[in-house]
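Missing here: one protein chain of the complex. Every other protein chain is in place.
Order of writing sets the labels: A, B and C. Residues in every chain begin at 1.
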Amino acid sequence: MDVVEVIPTAEQYAYTFGGVAPLLRVSPGTALRVWSDDAFGGVLRKTSDLSSEKVDLRFVNPQTGPFHVEGAEPGDTLALHFVAMEPARDWGASAAIPFFGGLTSTDRVATLQEPLPDTTWIYELDRAAGTVTFAARHSDLEIALPVEPMLGTVGVAPAGGEVRSSLVPERFGGNMDTPQMKPGTTCFLGVNVEGALFSIGDGHYRQGEGEACGTAVEGAMTTTLIVELIKGGAPAWPRLEDDSHWMTVGSSRPLEDAWRISSVELVRWFGELYGLQPMDAYQLLSQTVEAPIANVVDANYSSVVKVRKSLLPRASAYGGLHDDLRRRALTLR
Amino acid sequence: MDVVEVIPTAEQYAYTFGGVAPLLRVSPGTALRVWSDDAFGGVLRKTSDLSSEKVDLRFVNPQTGPFHVEGAEPGDTLALHFVAMEPARDWGASAAIPFFGGLTSTDRVATLQEPLPDTTWIYELDRAAGTVTFAARHSDLEIALPVEPMLGTVGVAPAGGEVRSSLVPERFGGNMDTPQMKPGTTCFLGVNVEGALFSIGDGHYRQGEGEACGTAVEGAMTTTLIVELIKGGAPAWPRLEDDSHWMTVGSSRPLEDAWRISSVELVRWFGELYGLQPMDAYQLLSQTVEAPIANVVDANYSSVVKVRKSLLPRASAYGGLHDDLRRRALTLR
Amino acid sequence: MDVVEVIPTAEQYAYTFGGVAPLLRVSPGTALRVWSDDAFGGVLRKTSDLSSEKVDLRFVNPQTGPFHVEGAEPGDTLALHFVAMEPARDWGASAAIPFFGGLTSTDRVATLQEPLPDTTWIYELDRAAGTVTFAARHSDLEIALPVEPMLGTVGVAPAGGEVRSSLVPERFGGNMDTPQMKPGTTCFLGVNVEGALFSIGDGHYRQGEGEACGTAVEGAMTTTLIVELIKGGAPAWPRLEDDSHWMTVGSSRPLEDAWRISSVELVRWFGELYGLQPMDAYQLLSQTVEAPIANVVDANYSSVVKVRKSLLPRASAYGGLHDDLRRRALTLR
Partner (left out) sequence: MDVVEVIPTAEQYAYTFGGVAPLLRVSPGTALRVWSDDAFGGVLRKTSDLSSEKVDLRFVNPQTGPFHVEGAEPGDTLALHFVAMEPARDWGASAAIPFFGGLTSTDRVATLQEPLPDTTWIYELDRAAGTVTFAARHSDLEIALPVEPMLGTVGVAPAGGEVRSSLVPERFGGNMDTPQMKPGTTCFLGVNVEGALFSIGDGHYRQGEGEACGTAVEGAMTTTLIVELIKGGAPAWPRLEDDSHWMTVGSSRPLEDAWRISSVELVRWFGELYGLQPMDAYQLLSQTVEAPIANVVDANYSSVVKVRKSLLPRASAYGGLHDDLRRRALTLR
């Protein structure tokens, strides 16, 4: 199976979901190898590069795309299977951007306090060891941490003619910033417009759950994925599947509402998977679910809930598409 | 090392943290084997037992205790190391209590809607297999789930003369409902009153993160623990340590505030453990933390953040007490 | 001073802020008399017209506009002075739309409960008396209430290329649903795109603060307004001025964040008006402000804070524009 290489020029990046002409038209079944720049557009390269001087928050999370999927119509389900994510540079960057992040006041959690000090950390990548190294700015501590690549943003064009910044996680996916969006995962998104118009970006060499300081180990990424389309069946909110878990993602504020959304979506999915009446699905989920916070820093906060497949009877979603995509991934060249 | 058995009579249960005379005085270093009744006081025994008829929400989570720890003074740190938790009955119960839980309106998330149907599920315990069985109420589905025992409530008397219901998680611990409160964990709590006056209860044979429906697989429990006291060093919020993780727990509303509390407490702890300046601790935590929601159903919501020790340099807290308690646990008879 | 009449055809309505070509280009200083349809597009005409059958939530709050203001550039301040609002029909409608409103679960405050009953109320207008009549659906009670016309939505195109539904209140104004948006008020909005591209709609014959059930007494409206432009000086969030009050509007979730936003914006404005240092402005505001909730039902919740001018020393904003507009309004024909 062939793979289409996509390396955008600087002018081709999109900064919104919706409102942008397609970069490429692809048929369902296509495999793509996609280069994406880091959240900062690559401008933070040393610790003296400060986000307040070099980053314009209106132009972060540059998206590679959007891709028009042939035949995709509103109400359909787009499936994106992530085969591989490889760091495309030898360093990643993280920053405590003034008035951005979870342990600071922000433009929304507005206070009269001074911002935290604008600080940049650079993580050197050791490809052989598969690590990035945290280097403290105020002491000598250095810690090599495993690379665990993921994508912060995966989304389609919104419904209702809306156009949203690539900082936003919502029903359409977007900047969910969950470490679950990693190689081996299939992401199911409801299609809102003809062609779906999906894009990806915001690669992270690793990220803690919650993305506390507002930024991960941000890095340019080469992502290999397979695009598939299911006619109909659009989920209300993003669903993820990997070999081990059923997962849903909700995004809103306050955080409990993001959690409620993801939980109700999983109750619905359990209904489909196991024929469970909603109260029974609610009960079963209550005793089996894991609930890792995705982010508490973006325009909406995101909550993941997931249940280990091995706890449950065998079931398959969307005609067993995930397993099929796993097999197809092995044939990529 | 001997173990003191504690089996309370029905009249001896406490329903608050604070405001109750000690059940027993213990010296630091004492090992206890404590019987606690389930959250419902054992009254839900079959699916026709409805919480609206049998459960008085003013008297749930019966606490075994409080225990007066000799020498404990405000500002000290109580350490409770959980050695073992064994189901004390052959069944557990769960219920969707009207207007209680996460996917329903409540007395706080107040709406004009009808409640969800009052429903009880009974989980039969198979000791040999180490499972409890979910039995759907509206279909024939049955699923055997592993027993993963934990305690919903572990707390001390609050500060400032307050007395709080055993439904409340707060600075003093209490009804945190985190699956992390399991055998092998050491829980560090700040002491607010002379003797600390800790109590435990609300055993769960298993619970998903978030405790979505408001109740776990609730069950009477026999808990073996070792009580220790550290002079001074009281953490602002509960800290947990097990062999694999450093953990903190925050409890408040909305859920993002619970998360903020736990995260700031972990930044502080990283400062103590690794000599990290706060911005560096914030950054390190951002890239390494796991953030499992504990509960979104209690009087406050609870958030756990935790970092895997194996990611970090070797460090020890409270003079290596956790490791010491693990060793002592092996000597219990 | 002449007034330009604007009566859109059904095809000319906009359902978003941004993303729509201008309906009309106007020069600063222009007076407009604008017809706007009600939030439901006029389809709820009797109590048997149910929102679940007749209303498509993707196409509510039809906007008259957008208007391109000559010379308006990003960073400028658009001033809209509302001279008059006259009911354009003899009835208004209100509805409890399933899973929409403040005392019900919603798509965001997601629960598993049944919706409240889909219910429509029709309010007959008595022009002579200046009242609309509440008629209970489940008893004989009828109450004539004073007409107090206002506009739910007043907004400009968003920044960053975003396009937002006319259900959304944000920095750009939009669906703030505050009863303060009434005749005699001047609304100051930061300009984000060339021409500002403002629109108005969602007339209310009256509305309680909070818009509890999600809809006001919705009615078609004829609004007379004067458009002005201030070069530069764009406020971060909407500011309102009338003869009696300085006001700001914040919109976000949770509601305390909306309040924080409006309060910080008022601290800033007090700094400009009175040369107050922020801590002094914070203190003065703390003892003088009124804080009426605007809405707790829209995509963001909105909070108004306002201070009575008569409590404060004389001051003028934007060169005394509000007073000037009040005078100009008297000359309209």
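The rule we apply is simple: a residue touches a chain if its C-beta (ideal position, glycine included) is under 8 Å from a C-beta of that chain, and two chains touch if they have at least 3 such contacts.
Because the structure is a prediction, the values reported are computed rather than measured.
K.L.:
Out of B:62, B:87, B:101 or B:254, point to the residue that touches the absent chain in the complete complex.
P.N.:
B:254
K.L.:
Which of A:14, A:103 or A:217 sits in contact with the chain that's absent?
P.N.:
A:103
K.L.:
Can you say which of C:66, C:102, C:152 or C:238 touches the chain missing from this structure?
P.N.:
C:102
K.L.:
Return the single residue from C:29, C:75 or C:117 that touches the missing chain.
P.N.:
Considering all chains, including the one not shown, the answer is C:117.
K.L.:
Using the touch rule from the top, list residues of chain A that touch the missing partner.
P.N.:
Here the touching residues of chain A are 103-105, 109-116, 254.
K.L.:
Even though one chain is hidden, which residues of chain B still touch it in the full complex?
P.N.:
Spelled out for chain B, the touching residues are 15-16, 18-19, 58, 107-112, 159-165, 236, 250, 252-254, 257, 260-261, 263-264, 267, 278-279, 282.
K.L.:
Which chain C residues touch the hidden chain?
P.N.:
94, 96, 102-103, 116-117, 119, 121, 134, 136-139, 141, 143, 145-146, 206-217, 253-256, 259-260, 263-264, 267, 274-277, 279-280, 282-293, 296, 301, 303, 305, 307, 311-313
FYI, only the chains that are shown with their structure count from here on.
K.L.:
Whole-Å distance, chain A centre to chain B centre, using C-alpha means?
P.N.:
32
K.L.:
On a C-alpha centroid basis, what's the spacing between chain B and chain C, in Å?
P.N.:
47
K.L.:
What are the residues of chain B that contact at least two other chains?
P.N.:
As it turns out, chain B has residues touching two or more other chains at 103, 116, 254.
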